[in-house]
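Here's the structure, in structure tokens; my notes come after.
Every protein chain but one is kept in place in this view of the complex.
After this line comes chain A, so read on.
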């Protein structure tokens, strides 16, 4: 694998001009897009969902559905090693059918590592198949040796063991590394990365992006990164292409675009970061309002596979949530955030410890004093449970999957009222109208089905449903992570306003530290089921006490934009700001 010589020559690797993609009966998904990727550099296409960035990437490999109409004025690729006797300058060769780029010239790293490996095949078989295809290698032992080497090269631990494992036995980060190794087998000169880290934890995201950079410099590759996250793009790419509604609105070097954005849309992307949210009124820590939800020494463990010892998912976690307060729980996946949420919302029963609502212990929430078997909410069963559910409501991460697709929106929102027998048909309809107004949706949306809503609208409906019973606590499980940046921004603002107006307490779980910093009063950092650090948001972010907190903060991409820095004093935490403020 010695194609490093190319790194020195700043030629052009890929030139695509005038790409148009249209689906029947719709406007052009991509309209006259041009992009150039210089050798050895990284280019990022930034845009929100529906901007055509993924379609562009698919068209580049001839992967668009048959119904799509794809055309381009010119597509040139420098396939290197002199074999392409192309007429174009500098080894650039005209490509008529983009499908010939697949594998050997362009390697694709997909968005969702979880679903991008054949679930029925061992890791070793994935590699063997491509070895056979690209290298004509049929010798199993040789394929095995090569596989181990390439797994080591992308930093997968215990490669011999991984060969025999199935995809579902590996974590998301490991799978993404394996997918990068698979993309490199055909020795492509360009890596296409389609939101390669959007489904990964912040710390894992950072490590995977680092791996991209390493692979790029070590092999002299170019990377074309497609992302919705302008912060990631700005940190990792030399050139940015900002797309909106199928068109390029701005392109240039990363410094130019971030430092002096020309297009209003780019400006909007930069200013709709969570850090630009209106400042929260300071939480009165000295004279706090009454405590609505409290957890005392919650502990929960799960059986970890047969013959293995039990895994403590949550260990002696306590927290208090005051009226009108937002407490955020952060940590990597597997840190116990979800289990803690399930314990606090009564979906799971703790091994020990207690959950208190308004100072009264919730029956059956813990195993502490009562002991004895029985299900959750055992003795005072339904009533206690119903009462608890009225006052603690949940908003899930994925609105598309948490709304019943067969009910009209009005029924979805009224359902908690029906379940708790609140009011009659007329008063419920009235309440639905009121709730839709509160979440700033038009009243006629009540007639529609969840499938007809955009992601942001669907999440607003989910919030309206959570508010229907006038709860005191709303638990937000990654409420905005499935949404575009501008939609996130609007939704976070709405949540803030609702909190001020209704005095609700939020318990927020998020891996997005930008969001957490912007909306939380208090932060709890979890690690392996324990509380690693807790404190007021400001102090945790500026002076983290624990090295693990610092690692989490360091993983957040740094945005080098003068605009976003000037627009709000407290920007996304940057590595330099920690160095300045964190004391040993």
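Please note the rule applied: contacts are C-beta pairs under 8 Å (C-beta built on N, C-alpha and C of every residue); 3 or more make two chains touch, one makes a residue touch a chain; residues count from 1.
Throughout what follows, contacts and distances are computed from a predicted model.
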Quiz prompt | Identity of the absent chain, which is to be given by its UniProt protein name, from "Peptide ABC transporter permease", "NADH-quinone oxidoreductase subunit J", "Heavy-metal-associated domain-containing protein" or "Carbon monoxide dehydrogenase" | solution = "Peptide ABC transporter permease"
Exercise. Have a look at A:142, A:169 or A:470 and name the one touching the chain we're not showing.
Key: A:169
Quiz prompt | Residue of A:70, A:154, A:202 or A:330 in touch with the missing chain, whole complex considered | solution = A:154
Quiz item: Looking at the whole complex, which of A:47, A:91, A:110 or A:450 touches the chain that is not displayed?
Solution: A:110
Quiz prompt | Residue numbers in chain A that touch the chain omitted from display | solution = 61, 63, 65-67, 99, 102-104, 107-108, 110-112, 115-122, 129-130, 133, 152-159, 161, 165-166, 168-171, 174, 179, 182-183, 186, 211, 214-215, 217-218, 304-308
